[in-house]
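The following block contains the structure, expressed as structure tokens.
With one protein chain removed, the remaining protein chains of the complex are shown where they sit.
We call the chains A and B, going by the order they appear; numbering starts again at 1 in every chain.
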Amino acid sequence: MTDYTKQIHRCFRCGYCKFPSDYSDFNCPSYARFRFDTYSTSGRLWLIYAWLKGEIEWSEHLAEILYSCTACKNCVEQCPMKFSSDIVDWIVAARSDMMEKEKGRIPPAVTSFLEDVYRLGNPLKERGKRDAWADGIKRYQPGDEYLFYVGCLGSYDEYGQRMARSVARLLGEAGISFGILGNEENCCGNEVYLLGENELFGMLVEKNVQKFKELGVKKIVTLSPHAYNAIKNNYPPVSNAYFEVYHYTQLLRGLLRENKIKPSQYKAKVTYHDPCFLGRYNQIYDEPREILQSIPGIELVEMERSRENSFCCGGGSGNFVTDLLGGSKESPSRIRVREAYETGANILAVACPSCMTMLQDAVKVEELEDKLAVKDISQIAAESL
Amino acid sequence: MLELNFDPAKCAVCETQDCLVKCQYLHLDKNKARTEMQKIIDGEDSFVLRDCVTCYACEEYCKMGNHPFYLIVERQEEKGILPAPRPIATMWVNQTGPRGRFTVGKVQERALSFCFIPQFLFMVTGKLFDGIASSYIYGEEFFCNAVFLHYAKMSVIKDRLPKVIENIKNLGIKELICLHDECYGTFNSLAPAYGMEVPFKTTHYFEYLYNRLKELKDEIKPLNVKVAYQRPCSNRLSPQTQHFVDDIFNLIGVHRVKREYVGENALCCAEVIRMGQGYKIADDVQKRNLDDMVNAGAEYCVFNCPFCQLNIGEKVAKRGIKPIHIIDLCKMAIGEKLASEV
Partner (left out) sequence: MTDIYKSLVEIIGEEHVSNQKEERYFYGRDPGLTPPHEPDYVVMPETSEEVQQIVKLANREKIPIVPKGGGLALTGLVIPQKGGIVIDMKRMAKILEVNETSRYVIVEGGVTHGMLQNYLKKHHPKLRHSIPDSPAIATVVGNAVIHGQGRLTQQYGFNSDMVSGLEVVLPTGEICRIGSHSISSQDWFSKGAPWPDLSGLFLGWFGTTGIITKLGLRLYPCKKIRDVMVFLTDKIELVPDIILKLTHTEMTEDIVVNEQPLPPRFKGNIYILIIITGDSDEELDFKRKIIWDALWDLFESRDGGFLSVPADMKPPLLEMPSRDVVRFADVRKGGGFEYSGPIIPLEKYPEFIAKQKELVSKYNLSYAATSRVIAGGHCMMYAFAFTFNRADPDEMDRIRKALREAAQFTVAQGGMMWKPTIEEQEMIMEKMDPNTLKIMKKIKALLDPNGIMNPGNWEAQ
């Protein structure tokens, strides 16, 4: 990790981190929620620097401010400075330091998240079998082309499971050779990494990589962009092992182009929400759109804030469990759902089980259930077959 | 002390005085040309020194290889005649001064020169540059410095160019593929004109592209488009490379439209002229140049020099012609994404 202690004072608190490129609205999820400047990236960076200098002491409020960042990277995208690409890394590094130095004093919801991952292998407090959803889906055998990495939400969350089933169905339809790890799958660790728990992250990487190697896995396709990001970007520096990793939308786009999947008419007006870990983290913006546009009958409309300006659903950095940004009409997921509704779309398409769960809940709270359906791209594609 | 290889005897026996007679801006007859040239040779004042737009063309026109343009530049500097505003020259001197830091890739014996043009950092991708893309040199330490011909600062060239050649040599480069046309002209015309030895082979990127396209013949899909070619001022220093333009076009199925302003009669992009002589002359040159492209039915304007493209690409596009660099045109022919699309 970068040595943030020597760099973090460079923030000028200019505030560009609060906005998207066109300044249409506030684009930092925690700032949009709480509106004190302290909850924006510049606030966090100045407070971390103050903590390092001993000008402020650790407190519950400081912890809350630090962990309410979803690591969506809007600030990385917008910061005009040369160090912009490092900003979220600095916050993660500071969290890591804080875990060590302020043990026991991080937000209880975060502690609970990490403990559950450690003890149960998932942050959702689920004790049941990880593959209970996966009737009839093949377990990965050496020689299979792809390991389909499902993840915690895909395994345990009701909406995530539906997504996992539709991806499996599509892969099956296209004749792709794949399998899942089932009960042998472990949490990918993306949120653990972002929350700064390095030791636990290291353990998860080791376990997962060992399993992959045992089975001779070369190619991995993930349900979640979080897992995609972790395995692609954060595993190699720790494990030195390299796997070809794809998000399912990358494969699905190829399958459609090669006519291995033949969707039929699906009349809908759809708007697509770019997930942070596909979009800003990995510059995957076109594949999901191409998938939607290749399904006959779909009219794709864009939200005002899309692609690199997408407004985070508020689920990142474990917030889909810890919910540090909930409880207000200014919660990011509710803001996003209202924005989607304004496009006139009747489907809000997602490509991430974390976005799915956040936005599904928000649609209910906003009382838009009859007007706006939240569906994963794989579900739309599967339904169109 | 570097001295120009200029031989007054050659001018004395020259029958055509093409250098000044063919000049597209001064319109001199043979007698006037002879008189003015003699003044220049003798170090006297001549209106040519003041009115020269620094288009480099007389270097090409001179059939004696006697470097009339370099002589003009020498005389301008001696007499303190400024072909462009002094602050603009200052800007160039400061902007391109060596900084003691090298920006290089994994340099091999065969290397690409990006000169001082950042566009090449993004353009050099794909099959055309397989195996060589990372072997590059870029920046002030490798800058050809020929731009100072526009600012009557031959002294800066004489001071910096030997060090640039030394820098390239010290990297162990045996063949330098010049992506900037002006670098090639510098090493093959300007340096020898001053007796500067160039201890490495130089290849014009046209030649490189042509040979590479031949290797990729099976991947070429003829483009079947009509193009106009924008010849840069610097190519006047290496007119022997012009045939590669047609060679490449023929290979990739591109039809070059019939133009008035072509070859020796080509018009430069004129932005240097704007900075030195003002908007009236520049606007006139650009209008004639672009009208010519439009009247000839060009769909694309193919650029050799990225500066020309930055300077007039927008104007070209406004006239309904698509601006494209020749490297990107070649990429199109083998079905690859252009730098701007990536």
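The rule we apply is simple: a contact is a pair of C-beta atoms (placed from the backbone, for glycine too) under 8 Å apart; a residue touches a chain by one contact, two chains touch by 3 or more.
Predicted model only: the values in this text are computed from it and were never measured.
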Hidden-chain contact residue, picked from the options A:G15, A:P107 or A:G202: A:G15
Using the touch definition up top, pick the residue from B:R160, B:R231, B:R274 or B:K331 that touches the left-out chain. B:R274
Given that one chain is not shown, which residue among B:T90, B:N211, B:N224 or B:Q240 touches it? B:T90
Absent-chain interface residues of chain A come out as 9-16, 18-19, 22-25, 34-38, 43, 46-47, 50, 55-57, 59, 61-62, 65, 80-83, 328
Touching the hidden chain in the full complex, which residues of chain B are there? Just list them. 82, 84-88, 90-91, 94-95, 97, 99, 271-272, 274-276, 278-279, 307, 310-311, 313-314, 318
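Just so it is clear, only the chains that are shown with their structure count from here on.
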Cα centroid separation, chain A vs chain B, in Å, comes to 50
